[in-house]
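With one protein chain withheld, the remaining protein chains of the complex are depicted in position.
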Amino acid sequence: MLKVLASPRGGGLLVLIVLIALLPLGFQNNFHYDVAIRVGFNAIVVVGLNLLIGYAGQISLGHAGFLALGAYASAILTGSHDWPPVLAMLTGAVGVGLLAFVVARPVLRLKGHYLAMATLGMGMIIAIVLNTESQLTGGPDGMSVWVSFGVAGLEANTPRQWYWLVGALLVVWVWLALNLIDSPFGRALKAVHGSEVAAEVVGVDTTSVKVTVFVVSAVVASLVGSLSAHYISFISPQEASFFHSIELVIMAVLGGMASIYGSLVGAAILTVLPQVLTAFEDFEHLVFGLVMMAVMIFMPKGIVPSLGLWLAGRARRPGGEAAP
Amino acid sequence: MTLLKVDDLSKEFGGVHAIEDLSFVIEPGTIHAIIGPNGAGKTTLFNLITGVYTPSAGEVYLDDRPVTGKAPFELARAGMSRTFQNLQVCLNMSALDNVMLGRHMHLKPGFVSGLLRLPGVVRRDREARQMCAGLMDFVGLGNHIHAAADSLPYGALKRLEIARALAAEPRLLLLDEPAAGLNSAETREIDAVIQKVAERGVTVVLVEHDMKLVMGISDHVLVLDYGRKLAEGRPQDIRANPDVIAAYLGTAHAFA
Amino acid sequence: MPLLEITGLKSHYGRIEALHGLDVAVEAGELVALVGANGAGKTTLLRCISGVQPVSAGRLRFEGRDITRARADRRVKAGICQVPEGRQVFGPLSVLDNLRLGAFRRKGADPAADLQRMYDLFPVLADKRHQPAGTLSGGQQQMLAIARALMADPRLLLLDEPSMGLAPLLVAEIFAVIQQLKGQGVTIFLVEQNAHAALSIADRGYVMETGRVVLSDSGQALVENPRVREAYLGL
Amino acid sequence: MLAELVQFLFAGLTAGAIYALVGLGFGLIYNASHVINFAQGEFVMLGGMTTVFAAAAGLPLAAAVAVAILVTVAAGLALEMVAVPTRNASVVTLIIITIGASISYRGAAQAFFDKQFHTLPSFSGEDPIDFLGAAILPQTLWVLGITVLIVIALQLFFHRTLLGKAVLATSHNRLAARLVGINVQLVLLLSFGLSAALGAIAGVLITPITSTNFEVGIMLGLKGFCAAILGGLGSGVGAVVGGLLVGLIEAFGAGYISSEYKDAMAFGIILLVLFFMPSGLFGKRTTERV
Partner (left out) sequence: YAADGSIRIGSFLAVTGPASFLGDPELKTLQMYIELINTDGGVNGRQLELIHYDSQANPKNAVGFVKRLIDQDEVDIIIGGSASGETLAVMPLVDKAEVPFISLAGSIKIIDPVQKWVFKTPHTDRMACQKIFEHMQGEGIQRIGMISGTGGFGKSMQGQCQEVAGDYGIEILADETYGPKDTDMTAQLTKIKGTEGIQAVLNPGFGQGPAIVTKNFRQLGFEVPMYQSHGVASKKYIELAGEAAEGVRLPAAALLVADKLPDTDRQKPVVVAYKQAFEDRHGAGSVSTFGGHAYDALFMAVEAMQRCQCSDAAGVRDELEKTAGFMGTAGEVTMSPEDHLGLGLSAFRMLEVKGGDWALLD
């Protein structure tokens, strides 16, 4: 059963579709839709980020910056310039893609913590610009997005409509991502993580692989930024903040590095958990931190891979130290 | 036409001359061994030839065209492939996937085609999978095909690298100590592998300290010492060369 | 009483059992060789002895004391030292620091004299003493790994393929050193792919196959054993 | 003009010395475990906050400081004990664990102390010292002086003692470290404990300048991380130079160019430096060969 779930096209996708289709049966109000929609948005971003972090092993602590740029592009172009939302969104995505492409080469030459620093700095610079250029962005108070998102007369206005839109996008993106990691390109991606030299000497242009996946994950973040700006109808520079970037990375790692379904689980947990923990009031943050630590300590590979290994009966005993 | 020509090559690491003014040629279709004391510069030479390092001076020619400074992946696409003395295996992948990686450039690894899983991708992948499983069998890893790379013992990892290099179908194959960590019986298997590969027309360059292997299969031996050429010639001449014996082989060595 | 006595040793990687209940004994002052194919479990066994691989069943006794659960550093202190497979030098540290760390657990010894002995043994290490160990060539790192273990002045020396990557001249030298150490009373447990050489100098030998000891005899007898000759000596 | 320049210089040095102190803590844990401890800023916070509350509870200041250091060290050791046994965890996993720890420490401080800002008296008064026309607070000199002392101590420890080398060895190759008889657990406890103590001292030193509350660790941790990376991970001198540099860029940026973009300038320059020196100003080039 779990094998089937874990195998890329062998049913996992089907389960996801069924889940998305049936979930609304359990929803009692719009708030439940709202949480589900936010899970969906996060999941889409995190799947992209996981391609970069989990599969290619290139950490980024700056992706919230790309997301925010997409959001602001949509807000500004539809708001002040009356562009149609889709065009604004695509323009934002192209812009973010170009930016990501330009910075990718020098940034991705860095490794490990240095890469983390560089991407973090990049995200911070974006956040600072958004915060400072208040004429354009509304500054720290943010700006409203009045235009509803729509294509060719079809508009997403109600939570229900948004739910199906986000659900459909998620399914498509998960399908594409699963395809990708199971393709030669995906193998190259994993090899960049495993050993860059090894990949190079069999003909993998590791730089271009890294740049591609960096740009793709940035563009996906930008698209989601645009969509969520229309959905929430409000954006602020906090979208670009370092915390938001970290939050996205935590989702990827908690759910499981190099696991597409893990990204979904991570996004779901990290979106829902704070809603649940409000019950703890003053101890909310303490409990949240402890939960996070506990998950990573008991499931160091992340929830989905660890559960998978455990259920498949192949979990390594702790203490078995592999040669580095 | 020479396949590989190394011309006045030098590499310096902060004052240490790992390779100094080295020149030699490798003719296609031969098995070429490079031997020499530890630290003579053999691995560095491989790194220079395959583009992992850039030389401090000198040129490398492939098919008479200068390729100095090209990236390793470009050289791989030009027909070079290699294994590493310090293993470079992707431990986050399965053993078979590591070998499949070797087929990378033969699989039209586009981003979009991968994303959409076009039929051609699926077909080529399936064929490659079969071929790579066959290669693993060929190097003696038949019973490890579905293992995770990080669970393989040392000796198996060495062979895995050979299989990966072969999967790339190179014209020029560089092996850095392929027999290290293998016992005599296993070395003989590798010996056979190398010979079969050479018979298919692949030029093999071999760095190895196992003299039985080197002397048995190579057509030509190059001896390095302190980054310079100490001797060059046919195996039987090298074996008798007093300089080589003094610097490398040792008199006590009773090689068959 | 054997110096090292292993009974019923089992060890797992995850749920996969790599050692299926081994019995091995090494007497004080002996040189014992262990041969086996790739993946037989030789390295796993040595790691169990050093305490860096969890033991799931069985007992390890050193000088009669049970060390099955003892911490790795305690074992080093007791005199069990290993030259690990794949060299495992401390790459960013200088050669000299690597050697000094070899003697980390020794109190009151004279490191200068020991260092000099190592430099005499491997002169190239003296030349490169201030270089980061990671920049050494493969063979030079192997020399460093051996020298580092010797710096601990071991009573039981575990060698995991010490000749790997060494030039023929040095291989001969390493075997000479091993014999010399034995002469000084060091007990040696030697895993070697160069099985012929290893068994030739060993008092006794064990043959391992897929996690089990399948044969044990005197070194000479094993060299002459037709099965060993065919499977491990390539003769 | 000169007075202005000197004032900017000291503005930069004040902020920079604070970043440097935090950066040193990052380096210490990194050197033993290759873990970037994102809870480092929280050590600083715990140091300051515990001192404030212990003093408020009636302890004399020196005793309060001692209590704060003890509490923080306990927090550091606890982190090591829960985080590091996760042996075959990847570096990213460990980072997430330390982020979880930082959230927990913050949450605990919020729940058990309060959410207010607090300050401590300066060690030797508030009267500024005049230097070439610029006014410098004595507390700044304390911070700078102790930073220098700590960096010298760390430098001696890592470069002159075998235990220091053992710490470095542990981070590079834990298996080999165990095989040469290093008690890896002890080394890790030592470095987490030291790093926490260092953080606590930093907290006590800088609270008179910056004041403290349960969330100050976030920004200090971030800037400390910048300092450690810019200087080159694991290098003590690097962390100090990196910290001072970040502080100076901010001060001169704010003074001469634009105070709104001073942080962006600092990040921009860090990026530029990394593009040309991928392991920071004093970081070791990787030594692993293929």
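Letters A, B, C and D mark the chains in the order given here, with residues in each chain numbered from 1 onward.
Criterion: contacts are C-beta pairs under 8 Å (C-beta built on N, C-alpha and C of every residue); 3 or more make two chains touch, one makes a residue touch a chain.
If you're wondering where the values come from, they're calculated on a predicted model, not measured in any experiment.
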{"item": "Visible chains in contact with the missing one", "value": "A, D"}
{"item": "Residue among D:A108, D:L137 or D:L179 that touches the chain left out of view", "value": "D:L137"}
{"item": "Residue of D:M49, D:I182 or D:A251 touching the missing chain in the full complex", "value": "D:A251"}
{"item": "Residues belonging to chain D that touch the chain removed from view", "value": "4, 7-8, 10-12, 14-15, 18, 110, 114-119, 126, 128, 135-137, 206, 209-211, 213-216, 218-219, 247, 250-252, 254-255, 259-260, 262-263"}
{"item": "Positions on chain A contacted by the hidden chain, ascending", "value": "28-32, 34-35, 38, 131-132, 134, 139-142, 144, 232-236, 238-239, 275, 278, 284-285"}
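FYI, only the chains that are shown with their structure count from here on.
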{"item": "Pair exhibiting more inter-chain C-beta contacts, C-D or A-B", "value": "A-B"}
{"item": "For chain A paired with chain C, centre-to-centre distance based on mean C-alpha positions, whole Å", "value": "48"}
{"item": "Separation of mean Cα positions, chain B and chain A [Å, integer]", "value": "40"}
{"item": "Chain B and chain C: spacing of chain centres that average the CA atoms, whole Å", "value": "29"}
{"item": "Chain D: positions in contact with at least two other chains", "value": "173, 175, 286, 288-290"}
{"item": "For chain A, residues that touch 2 or more chains besides their own", "value": "197, 316, 319-323"}
{"item": "Contacting residues of chain D [partner chain B, same complex]", "value": "288-290"}
{"item": "Parts of chain C lying in touch with chain B, wherever the complex brings them together", "value": "13, 16, 35, 37-39, 43, 85-86, 124, 135-140, 142-143, 161, 164-172, 193-196, 230-235"}
{"item": "Complex interface listing, chain B residues touching chain D", "value": "43, 47, 52, 84-86, 88"}
